[in-house]
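Reviewing the structure listed below.
A protein chain is absent from this complex, but the other protein chains hold their places.
The block that comes next holds chain A.
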Amino acid sequence: MPSLLRQTEQDKKNTPHSLLPFLQSQSQNTLTRLYQRPSSCLSIFRLLAPLERQIVMNLLWLESAIAASTMAAWVQRDGRKLYEESLANLSYLHILPNSAAKLALNFTFKTSLRQALTGGGISGSFGVPAEKDDKQPGPDIEALDSFALERWETILHYMVSSGTGQNPTKPSQGVLFLLQRSELMNSFYGGPLQITSAGFQFLLHSPHAQLWDLLLQYLHLAEERQMDLVEVLGFLFMLSTMDLGREYSIENLSTTQKAMLEDLRDYGLIWQRRPNSRRFSPTRLGTTLTSSSPPLPTTTGVGSGPKEGFIVLETNYRVYAYTDNPLQTAVLNLFVSLKYRFPNLVVGMITRDSVKKALMNGITADQIISYLITHAHPQMRKNNPLLPVTVQDQIRLWELEKNRLKSSEGYLYTSFTSQADYELVLNYAKQLDVILWENTGKRCFFGSLEGHSRIKEFIERRTQNPNS
């Protein structure tokens, strides 16, 4: 699926990874402690944008600082802005301290990343593999995949079918709490959990983005629970560098990290034979956290969705989805009116009502279109443009239709006695930037609610001493 890959590559280029802003908001102390772990440095390196990686690589093996002008000489004029942005990003992460004259990597980061690439240094940063146990061999990759998939789809399926009257299997309490905290789901007046508009948008994201959305919430939660953020982040990064299908020992984990095992098991990032088992195996969800390979197994064997895109959309608004996956069907049901269901195929229509329902739930037209593009069937990729233009436009028009009436509360100022009076008040209101509409001919204007008290005050001041 070359075109699909290209698209995800592009996405990455435009938007930085969602974890980076979180890291940037952390103190230098926290980051420096994090950078002591080679696995964390390697993972963060993988999350950086291509140019940032390039800069780091260039500086990594230099023993002393180099003049900033030497580096800048490589940059062409039109790449200037991009280059400076990259330098700024790296300095927010405290990887490359901000300096006008000399460029050198943060010493801790440099040492650890070198270790990650060449080996050696403190052991255990990449996890300690457990001794092979012949009596109880670890799970094979297939078993791990189906476990991860089952856990993850349970969460998504629970979200998508809330409020539809079905009763899907509930995820664990920890997951439910996290969903509620992240405002993806909400309970109204103590009733059962209902999906929110943020939750609907969440469902249309790629699994990778979804995973990080939840983990970011988990990190915020960890901060509140007074868990050591460095331990938590370090463990996630360690997971992301582990080998799929290998068992790891929990001996080297800190207390915080041992406490995390249960949560990670609930999300399907790791597998353990028993809750108190001395060993764990990371699943594909865990090992792909910082890589660009898909986080979920994509073989049809384990009952997941098809490998590549599965949606065919025709100019007559018909949707053919080649899938037997209940989750994908449920997600489609958010904005498609489904007609028939066959063992490997679901047929539906995009109608005004079905799109309107989605819009009411807070899903935007762009999200629907981007979901259709990301999951388009390989057959569709021969078309240019990929989706029929009529359907795309119509979905956008339906969205516009919802916004035919804009309203804003405020005050209409009218019946001014003279043109001079009108202009005086109007100019004052213009300074406050509260005017929503004005008409000099009619000598009236409409100001927003916020500006009213100050305009009123101004007029009162004027009437008391008109000459000031």
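Assorted remarks:
Heads up, the rule we're going with is that contacts are C-beta pairs under 8 Å (C-beta built on N, C-alpha and C of every residue); 3 or more make two chains touch, one makes a residue touch a chain; residues count from 1.
Here is the rule we go by: contacts and distances are computed from a predicted model.
UniProt lists the omitted chain of the complex under the protein name "General transcription and DNA repair factor IIH subunit TFB5" (options: "Large ribosomal subunit protein mL46", "General transcription and DNA repair factor IIH subunit TFB5", "DNA 5'-3' helicase" or "Chromosome disjunction protein 3").
Touching the chain that is not shown, out of A:25, A:76, A:276 or A:417: A:417 (per the contact rule at the top).
Set against the missing chain, the residues A:91, A:291, A:337 or A:370 yield one that touches it, A:337. Among A:76, A:384, A:407 or A:465, the one in contact with the hidden chain is A:407.
For chain A, the residues touching the chain absent from view are 317, 337, 349, 351-353, 401, 404-417, 421, 425, 436-437, 439, 442, 444, 446, 452, 455-456, 459.
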